[in-house]
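A single protein chain has been omitted; all remaining protein chains appear in their positions.
Chain lettering (A, B and C) follows the sequence in which the chains are written, and residue indices restart at 1 in each chain.
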């Protein structure tokens, strides 16, 4: 079986979770990555879901972050005030996973509108808890299936979820580093924290730097120690396919 | 059997509860009064306890506001954040019952210290939730067994739980009327709200106005329509003795 | 202490408590969405409502398409993971629906401020976001305490949200409104306490003894509830933990239905305006569909509350 894009992204993302204790993740690629990390680099890492579920032991693969199968047999279901107030804002999350319609060079995210907010070309869902995940996690990983200049943009149409640089410019000291990893079908962009731009630090085998730069809407910097991403190992693939998502709900 | 002071005070206090829906009450005289009111003037009145218990159906008479018998068979046990935040501060309480070591002419209360706070002659328990009951109830009833000038004082040694007049002087708009009834072994003092002093509105049979004024540490005003309090009726006594507190735990 | 009986029909509850122009909070996070109540609002033709709902999803789209809504207060406007809300998007993109945008915690804090009668509630969101620029209700306060670095600290705040009426769905309640929820409890208690009036829609009205056997399970106490409506399967297509599962197919279908204004209107005419009440809607879905949504058993271990001997 050839390696799917989901398998690739999940395997690569999972390796970045070494050392994390608590991860805030949505359903899909992020949960695949965390589940694989639990079997490999981070055996004790715990997923906390936006619905308030902690320590889920689902009998079936969940379809949403609030799926009934996540609740039954879980260790705790927190009230929403506790989840957002004590867990997220209380700085209990090491790594948050987010997606977005647009990302800029500092890892600021837009999930609200394409076009002008007051007369949008496309009205998107908005923040949900994304703003809180960005403001309160130790760091944020972004997984973007499609790496193109419309999504990786020099200027966001609207900033829904700001990273720490924008927070500081607004006079408020942020907790975390903001986006530190962006994992795409072309490679990995990274930054270490406040004041830094995203740099290309790794590419998938066969992807050139020029391809990534052409797919990025700003003048993308390239790390001096650019590496090639090791493709998913046999073990990683086996665990993803046999243990994590045997029904291939998200590995499609 | 002669009428005890507790029976007298409970019966008198119960009559004042006509029209109330939710009462915040401690164990002892206040609960006796509310229980009697449920049998007489306010059949649907509900007691909310500081412990968060709502709709208690205790199999035995409780000894504290947090007694295990209040919890078993109750309708709801609220988290403390909900009890103080949503119920009390949320203005869901019509009548709160409070006691105090000292009360002044505007119904401000001291339950913190006798003497100077920094080097107290007597350190008392402090506010507990009294400050919140005062600030957030529609009105407050105070039941004081002993009516004497040390407790009914022209100047509090310390104001723990301020009424609305002091709140306004502090630049903050109060919710409720503060203390509207003070029920003692001599009679009833009353005020209707902001800006008013407590007036003597009723005396127990055989008690003179001069006796009450002598027992009060300030120049007590007397209402123009001073009445005599009707002693507990036979029905009230029977219900108190047979239904509310048959073991005479609090009617002693 | 006779408990007041607050049970009533959905029709009467909506007629009494949801008036034209009212601010109506409908909460329930994926779980326990008060769909049946939303449908009854459409049937009764309410107009000019302000709807407050963290996750504005299918029922919100239906209320908007039913011409009930002039203003929306929300933190997520999407059809769960299944696609888009056609009518909501069309109207917002056309400037035909006023939209107050928040983040989830912003909404939660508005309910917290509302329930606690606070003038504002502080939160560590919005710093550097464009949302405050399009939502002037989101403001800043300077802390009266020094920041960790000794300097001045600022924080964003949101104002209280005090709906005219909050409607929530729950598993069960007694006749006086003591309401028990398990699984995701969401923001329902806060939304109820923040409101002037509250309607609780339940799968079952149960005997007092059931509620009183487990008072910690009561998320909303009777004193905060004005009407109790028994409405089995009232959350469809959302799920009710232990009662029925989420109708994923419906959510996916909704992206298609709502994409086409005419098809959407037809759907409302057939399924909402064309059904007399929620029982008729449930029957119209058919037992086969309900059988697919049936769930098995996973019972909680009882706990001992104890009794004085």
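The rule is short, and it goes like this: a residue touches a chain if its C-beta (ideal position, glycine included) is under 8 Å from a C-beta of that chain, and two chains touch if they have at least 3 such contacts.
Just so we're clear, the structure is a prediction, and the values are computed from it rather than from any experiment.
Undergrad: Among A:3, A:91 or A:114, exactly one should touch the missing chain; which is it?
TA: A:91
Undergrad: So which of C:39, C:53 or C:124 would be touching the chain we can't see?
TA: Result: among the candidates, C:124 touches the missing chain.
Undergrad: Among A:55, A:115, A:195 or A:246, which residue is in contact with the omitted chain in the full complex?
TA: A:55
Undergrad: Of C:28, C:114, C:128 or C:183, which residue touches the hidden chain?
TA: The one listed residue touching the chain not shown is C:183.
Undergrad: So which bits of chain B touch the chain we can't see?
TA: Residues of chain B in touch with the missing chain: 27-28, 50-53, 63-68, 71-73, 77, 79-81, 84-85, 88-89, 108, 112, 117-132, 135-136, 156, 158-163, 165-175.
Undergrad: Pick out the residues on chain C that sit against the missing chain.
TA: Residues 117-124, 139-145, 147, 153, 155, 157, 159, 171, 180, 182-183, 185, 210, 213-214, 216-217, 241-243, 245, 294-309 of chain C touch the chain absent from view.
Undergrad: For chain A, which residues reach the chain that was dropped from this view?
TA: Its contact residues with the unshown chain are 21-22, 38, 43-44, 46, 48, 53-55, 57, 59-60, 68-69, 71-78, 82, 85-87, 89-92, 136, 175.
Here, only the chains that are shown with their structure count from here on.
Undergrad: Using the mean of all protein Cα atoms as the middle point, what chain has its own Cα mean nearest that point?
TA: Closest to the centre of all protein C-alpha atoms: chain C.
Undergrad: What chain pair shows the greatest number of contacts?
TA: Summing C-beta contacts for every pairing gives the maximum at A-C.
Undergrad: Let me check something: if the centre of a chain is the mean of its CA atoms, which chain is farthest from chain C?
TA: B
Undergrad: Cα centroid separation between chain A and chain C, in whole Å?
TA: Computed value for the inter-centroid distance: 28 Å.
Undergrad: Provide the C-alpha centroid distance between chain A and chain B, rounded to the nearest whole angstrom.
TA: 56
Undergrad: Multi-chain contacts only, two chains or more: what residues does chain A have there?
TA: Answer for chain A, listing residues that touch two or more other chains: 81.
Undergrad: Where in chain C do residues touch two or more of the other chains?
TA: Residues 112, 189-190.
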